[in-house]
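With one protein chain held back, the other chains of the complex are shown just where they sit.
Order as written gives the chain letters A and B; numbering starts at 1 within each chain.
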Amino acid sequence: MADAAAPHPSGHAAAHPPGFAHQFEDMGQQHEAGSLGMWVFLVTEIMFFGGLFATYTIYRALYLPSFEIGSRLLNVKFGAVNTVILIGSSLTMALAIHAAQTGKRQATVVYLILTMILGAAFLFLKFNFEWTADYHEHVVPGFGFFVRPEWGAAGPHVPMFFCFYFFMTGLHALHMIIGFSILGVLTWMAHRGRFTPEYYAPLEISGLYWHFVDIVWIFLFPLLYLIGGRYALRGGG
Amino acid sequence: MSTVVADLHHEAPSEASRVHYLNASYGIKSWLLTTDHKRIALLYLASITLMFFVGGTAAVLMRIHLIQPQGSLFEPGTFNKLFSAHGIVMVFFFLVPSIPATLGNFLVPMMVGARDLAFPRINLLSWYLYITGAAFALYAILSGGVDTGWTFYTPYSSTYANTHVIAAALGIFISGFSSILTGLNFIVTIHKMRAPGLTWFRMPLFLWSMYATSIIFILGTPVIAITLFLLGLEHILHVGIFDPRIGGDPLLFQHLFWFYSHPAVYIMILPGMGVVSELIPAFSRKRIFGYGFVAFSSMAIAVISFLVWGHHMFVTGQSIYAGLIFSVLSFLVAIPSAIKVFNWTATLYKGSISYQAPMLYALGFIGLFTMGGLTGLFLASLATDVHLNGTYFIVAHFHYIMVGGAVMAYLGGLHFWWPKITGRMYPDGWARFAALVIFVGFNLTFFPQFMLGYLGMPRRYAVYPEEFQVLNVMSSAGASILGIGYLIPLIYLFWSMRYGPVAGPNPWPAKGLEWETPSPPPTENFEHTPIVTEEAYDYANMHIPPSESQVSGETHG
Partner (left out) sequence: MSGHIVPVKTYVGIFASLIALTLLTTGVAFVDLGRLNTVVALAIAVTKMLLVILFFMHVKYSPGLTRLVIIAGFFWLAILVAISLADELTRGWSPTPQPWSILISLLAPE
């Protein structure tokens, strides 16, 4: 990587395992650094999504009846199924890493492909069913949102809920698409035998990212789909 | 003594044949595809300098315009675009990256005794993100500009301003990721790649300040990213979470914006403080007083800086109770900064002081930063802020810190490490002259602005009442002097790269791992991984062979 014609430091006697990066002293340091780096990056993601969660919390406190109305218009079945799909993809991702750790190349590839399939299924359900239906029902802000009269006084703020629904699930979906691409690259690398029980850091680090995206959804599901109660309507709203 | 088996004596005679990071490879590809942190630092240096002069041009134009009370040059709308451009460019594209991306990138690996940062390719990516962001910002400015101010308050920016808001916001958004990656790299490098024997409390204070700054990068920048993202969405969709028609609260934008932008000002000053913590001991020939206090103060500043953002919103209709909390915390955040000033001053006491250009900048920093910081207390106090908010008092306050503080520290550091970076010494006579010109020009520009603000002149106005003209003319005169002052180093630093005297490994001489390699360093920084056995700033035990001091005018007390 370095554009160096400089002499190779003579004190550096260790062999060069595959994937070793020259700025480190040994693979252990490289692995730890990579892991810490991904966690620090995930903290930035916590703050990035966090801005949306923070504003969501504030507006929900201010406009709870409107948020309840909006939430009830979402399809819980799709939300729950998608949650299960995503948790399943986390399992397959963890199993892919396990397979690499135990030197099973084929299994690694299979589990990575399964993860991609589940991720794609999630996106398919979301875009093809949920979002399309929402558009036809006129609950997409900025695209012909129709405030129903039966919403009463809480009506004008219902678009606010849907802003959050689309922004948050949209941003989440964008992260899934990025994760999907990363998985594609990893699958190719695994297929070419680049991972061994000694070197599987890219899998582990990408796994962290994928699990994080799963965690975001774990919070999005109850916060968007399950507020306002699905039981008999309470007074108002 | 640290037992580095380093190449100390390949100096002038074999200089031409010695391989170092600048001549290790040639051609534009070797620069644009480099992963060497030192080359990346220089790439940043070039682009940041360019942006500095873009932002500076906007400032000069404004000051010329403000010579006349009714404005001599521009329509008010254009004036608005000028101060917006000045703020956006100076904050996001100059001050935030300045020291971290140039001096930080160059020095952090060397100061920890490593061959490079933890993630060299990500380092290069961060530079490309920076110039992509800068390109969008320049496009926004040149294609008509935004007039929202660098603060982009809604609903003006989301609903009513022109569409260049999106380009500007996109530019800032992209360059924000550049900051995040830089901070990530520094944190991992400092945690995981310190040389044997380099414990946390043996690190130079510059590393502590880089670490604290990186924490702010990581925790704050994503929030402005999502805020600008939401702003852009609202601009495009004509509906969004800041839209009052669906219950949006414009103040919420301000909360999100300032949650980052207040810590951002500490991103801008902490590295400068780190530089000063290196310069003062070096030019007093004395270890820093209260190392632990200075190190912990850096961390305290990073943490408390996240708790005070509402002091930018005292007069916006924010809850008075929130205002009270923010006011108290804003007083608190001044304390660690003051601790640092006391420690620097105590370091100077009974030191063997020499007045080369870096020291002049460091001393200027201490004085001007103190003035800026003290005037911040006027603003942290709710009652006086009601009077002073939105006036030139605020403008003067933050320029004292940003320019009198951060920029002077940046120049001081640039001069101090110049021989290490380029292998050449700059002409110190010219450098000291420039430092004085800058100091005089700066004070003439901004001190009158304290008075203007106190007398009630609002900021961001293209016209003003007649009675303020004298002070405005003084300020504009100062600005022209300041502008000339900044051009002088540009000239002699460039000149020195080819014609300056060749510098040895440690021309000052100073303590630190970076001074124990040749100037310029080899690509791998060190021939062998250093082993650190002594505390930082151990100037008392420094042996200074006469042949090592190559700087004219240096006195040993």
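Observations
Just so we're on the same page, a contact is a pair of C-beta atoms (placed from the backbone, for glycine too) under 8 Å apart; a residue touches a chain by one contact, two chains touch by 3 or more.
Predicted model, so just to flag it, every value in this text is computed and none were measured.
Screening A:M47, A:L125, A:V139 or A:A154 against the full complex identifies A:M47 as the residue touching the chain left out. Considering the whole complex, the residue from B:G77, B:P196 or B:G317 that touches the absent chain is B:G317. Contact between chain A and the absent chain runs through residues 27-28, 31-32, 35-36, 39-40, 42-43, 46-47, 50-51, 53-54, 57-58, 61-62, 76, 80, 83-84, 87-88, 90-91, 93-95, 98, 101-102, 198-201, 204, 207-208, 211-212, 214-215, 218-219, 221-223, 225-227, 229-232, 234. The omitted chain makes contact with chain B at the following residues, 191, 219, 223, 249, 251-252, 255-256, 259, 306-307, 310, 317-322, 325.
What we mean here is this: only the chains that are shown with their structure count from here on.
Between the Cα centres of chain A and chain B there is a gap of 35 Å. Chain B meets chain A in the complex at residues 19, 24-25, 30, 33-36, 39, 109, 114-121, 180, 183-185, 187-189, 191-193, 218-223, 225-227, 230, 233, 237-241, 245-249, 252, 256, 522-524, 526-529. Here chain A touches chain B in the complex through residues 1-7, 9-11, 22-25, 29, 32-33, 36-37, 40-41, 43-52, 54-55, 58-59, 62-63, 66, 141-142, 145, 156-157, 159-160, 163-164, 167, going by the rule given at the top.
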